[in-house]
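Handing you this structure, nothing more for now.
Missing here: one protein chain of the complex. Every other protein chain is in place.
Right, chain A next:
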Amino acid sequence: MLDYILRRIITMVPTLLVISFLIFLIIELPAGDYISNQIAALRSSGEASAVAKLEFLRAEFALDRPFLERYLIWVGLWSGPHGFDGLLQGNWGWSFEFNKPVEEVIGPTLPMTIILNFTTILFVYIVSFPIGIYSATRQYSWGDYGFTFLGYIGLATPNFLLGLILLYLFNRWFGLSIGGLMASEYIDQPWSMGKALSVLAHLVVPTIVIGTAGTAAMIRRLRANLLDELHRQYVTTGRAKGLKERKLLVKYPLRMALNPFISDIGNLIPSLVSGSVIVSVVLNLPTVGPVLLSALQSQDQFLAGFVLLFVAGLTLVGMLVSDLLLAVLDPRIRLGGRAAS
């Protein structure tokens, strides 16, 4: 077991290296970089002194070096203007747009992102589970059709539209301030009871908005999985033993239908970060999403690269977690090789 986890972690290293290379390649694909764009803009307005400063920055961040060298310096495998000073050494890079280290730009947004993602996943699972089970066990009933209809609406409505409507309604009914993840008076204040409650209240709308599509998809999948399992022979065997329907459902088919959900954890994480970008912009949420969007637009390459790499790392960890959970839950995976031929 330990041996397996260790092997998995070791194989993650080359995977991350390949991903980092691809990320760097894709970010650098558009012509130019943040500074050369600035230089071009300043030249046209004739400000020579600023141009000189920017030229200095270009050299400072090794943007004048060839592509491969730039990549290796970023990772920290090549000696740059300041020696080995890259991701591996703990230097996350410099954000040109914010004129701050990347660490300081995304540092405050990370906990909020994690809180929001966590509540969203929780929301998706808590809502979709009972509905999925209900729809599968009462296939083609009014309830099933009703939830299916709601689910399709959830899938089809643009998230940001739903977000705006909900924000308006919450503001009208509960007097909640519009946008953000807390009331404006708590921003940049130390944590307190009032701030925590305010965050909780402000989490409701984004959670519902980001989670609807995922919930609808999850309901459909649980329903389909469970319907497959309900007609299996072992369910009839259980029924033939005289088990009560509810107990039978929970013990056998539901347990089998769980596997796809667990293997989904790894996939959910990146989709929740990248999928919620637009919503975060519209609802003005202080999460990684809007930062990533603006970094990509202005070719703020180190910032964008780091955010993407961070998400990739999260995905790999998520995959590992779901693989381990699957092995714990499913003896066939855990003990597969012991099977009689």
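Everything that follows uses one rule, which is that contacts are C-beta pairs under 8 Å (C-beta built on N, C-alpha and C of every residue); 3 or more make two chains touch, one makes a residue touch a chain; residues count from 1.
Keep in mind that, in the parts below, contacts and distances are computed from a predicted model.
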item: Listed names "NADH-quinone oxidoreductase subunit H", "Tryptophan synthase alpha chain", "DNA ligase (ATP)" or "ABC transporter ATP-binding protein", matching UniProt entry of the absent chain; value: "ABC transporter ATP-binding protein"
item: Residue among A:Lys53, A:His82 or A:Arg239 touching the omitted chain; value: A:Arg239
item: Selected residue (touches chain absent from view) among A:Lys53, A:His82 or A:Arg255; value: A:Arg255
item: Chain A residues touching the omitted chain (full complex); value: 1, 3-4, 7, 232-234, 236-245, 251-252, 255-256, 327, 329-341
